[in-house]
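Of the protein chains in this complex, all but one are displayed in their positions.
For chain A:
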Amino acid sequence: MKSVPVTDTPAPAAEPRPATAALALGDDALVLSHRLGEWAGHAPVLEEEVALANIALDLLGQARTLLSLAGDEDELAYLREERAFRNTQLVEQPNGDFAHTIARQLYFSTYQHLLYGQLAAAEGPFAPLAGKAVKEVAYHRDHAEHWTLRLGDGTEESHARMQRGLDALWRYTGELFEPVEELPVDWSALREGWLSAVTAVVERATLTLPSGPQNGAWTAGAGRQGIHTEPFGRMLAEMQHLHRSHPGASW
């Protein structure tokens, strides 16, 4: 599975290395929150303006707690380069149409719900956060599942779009189950639980579980090692530019 032909990015000199797990989980939440924030003012119906913003806010709250475990939240969010981010490639994928976004939400929130469930039950520094966040994420998962059902079993057009979303993002799902060091997680149980949950929703929605590999060359564990996809650099450029334009300023 380790097909990425590079080693980890060196940490900045003289800086203590931030906790790997806090960055992995925090960056996932930060980046997905940002992508969902891009929907503001563009959602297909007013109720979804509220729902997508709500999910984005929950994720941003999680990100702030997690990044603070690794260092200063703003320095980590705004002053790291692309190669230092540890999020999975799945969460950085552009929104696409609403079905594409829902497919990303289904894959990620199912994963995050099961992951936080395990972390909440285990001892360790992430248990308090996971115990709180698992309730929020249960709602995110429910939201994604309901929309997968509506779109999959709605009209011919929505069915086709939902299937395309699931297919397009499938190759980014393998990375979710690459073990992250420091996390007390049973990764193979997580993978099995995820696969059976996603399969059940997809089938109920009259859709087909994608059949291709869950990993491509350079996607296996890549995001966790700082290898991202091209759109991510532009996302960071937008996110970081104002903060970086005023070095040392407080906001």
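Details
Assume a contact is a pair of C-beta atoms (placed from the backbone, for glycine too) under 8 Å apart; a residue touches a chain by one contact, two chains touch by 3 or more; residues count from 1.
The rule is short, and it goes like this: contacts and distances are computed from a predicted model.
Here one chain is missing from view; checked against "Phenylacetate-CoA oxygenase subunit PaaA", "Aspartate carbamoyltransferase", "Ferredoxin reductase" or "Quinol oxidase subunit 3", UniProt names that protein "Phenylacetate-CoA oxygenase subunit PaaA". In the complete assembly, the contact with the undisplayed chain comes from A:F98, out of A:F98, A:Y111, A:Y172 or A:W194.
Summary of contacts with the chain left out: across A:A84, A:L149, A:A168 or A:A197, the touching residue is A:L149.
Where chain A meets the chain that is not shown, the touching residues are 30, 34, 37-38, 40-50, 53-54, 56-57, 60-61, 63-64, 67, 73-74, 77-78, 97-98, 146, 149-151, 153-155, 157-158, 161, 238-239, 241-243, 246, 248-251.
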